[in-house]
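With one protein chain withheld, the remaining protein chains of the complex are depicted in position.
Showing chain A:
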Amino acid sequence: MPPRIRSSSHQPQQLLNYLESSPSFSLSPASALAPLHRPTPTTTATISPSPPPCSRRSFSATPAVQLTRMRRKFKDWCVNNALFREPSPDGSTNYVSRVISQSDWNKVSADMPFPNNPQFRSQPVLSEKAREMIWEAVMVKGMPLKAVSAQFHVDMRRVAAVVRMKEIEKKWERENKPMAYPYARAILGMLPRANFLQGEPPFEPINDIHVHSYTMQQLFVPTSESREFTRADAAKAFGDHILPPDDKMRIPELVAMERKIADGMEPRDAEREFIREARESEQAFAAKQQARLQAAEERRIRVDSGRGIEFRFEKINAEDVGPTGRSRRGVGWRYGVPFMDRKRGQVKIPTSVE
């Protein structure tokens, strides 16, 4: 280790002045002590790029950090790749594919945030305008969710989520609550967006079905060549409880519409039929849910105590505890059945929030 310069109290003031005005940042002893014997007169604050004498940290005895090769490479990279520092000014995405054209001998396309993983793409998100259109179709025009989903090619669950959050947003707007406008604007500027314009590809598959694990095996079912072996037969071959895809459609009314069109109905009429059917099915679903809630309410007896407390009584069946007395459906504390909730290793994170 080279000898270090001690703290300033041991050094004459003159020496310190020389040291701080020397243009080199590294304080190796040879270069630092040179001016003591042969002072160079080219050091004034106005000419040299070194900090002036009045700056806060005029002198440091710490030797300059030695940049490792990797660190220097990183610093150079930071300078050469400054385009990633700010979002791209034209409102497009700014992924690493802008500087990498090939990774692991595969071509890197523009929508790949991870150059090594061609299976993950940054897919478009709904723009503010698109969300507003969805909200308007559902809440103002009163269209059924299924019809909105089919119209915009957006999954039904996403339509519901958009409307749900849009409602919160509108409520906050009415209440003058602060909202993250600059954040929303910046984020949507960095992401690929879908605006529901003419010529845009469909946003996402709306009628997809989950692949049941029973159907992932290869199966050899001998049948006669003349037999019509349909999807329903295939489902039965995989298992008795496996539903054919026709029964798993998220919007079965859409299939019915296509069937009508195939049978020769005018597409416009078929569409009208579709909207009517979708509305009816949704109303039926809502009515069913309403009836269930009402039935649950009727089973419950509410007693107002008059002190701001309401008692709710429900009928229970004492037999629900089961033969061992440990069934999950049993109500209340039961003699001799230990609670496990204070035992070590029991997970107490809630599994759902209503």
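We take it that a contact is a pair of C-beta atoms (placed from the backbone, for glycine too) under 8 Å apart; a residue touches a chain by one contact, two chains touch by 3 or more; residues count from 1.
As a convention for this text, contacts and distances are computed from a predicted model.
Between the names "Potassium channel domain-containing protein", "Actin-related protein 2/3 complex subunit 5", "Small ribosomal subunit protein uS4m" or "Homeobox-leucine zipper protein ATHB-9", the one given in UniProt for the chain missing from this structure view is "Small ribosomal subunit protein uS4m".
The chain not shown here is touched by just one of A:138, A:162, A:278 or A:321, and that residue is A:162.
From the options A:60, A:101 or A:123, the residue with contact to the unseen chain in the full assembly is A:123. In the full complex, chain A contacts the hidden chain through residues 45-46, 49-52, 54-55, 68, 70-71, 73-75, 77-79, 84-88, 93-96, 99-100, 103-104, 113-117, 119-123, 125-126, 131, 155, 157-158, 161-162, 164-166, 168-169, 172, 178-184, 186-188, 190-191, 201, 204-205, 207-211, 213, 223, 225, 228-232, 234, 245-246, 249, 251, 254-259, 261-262, 349-354.
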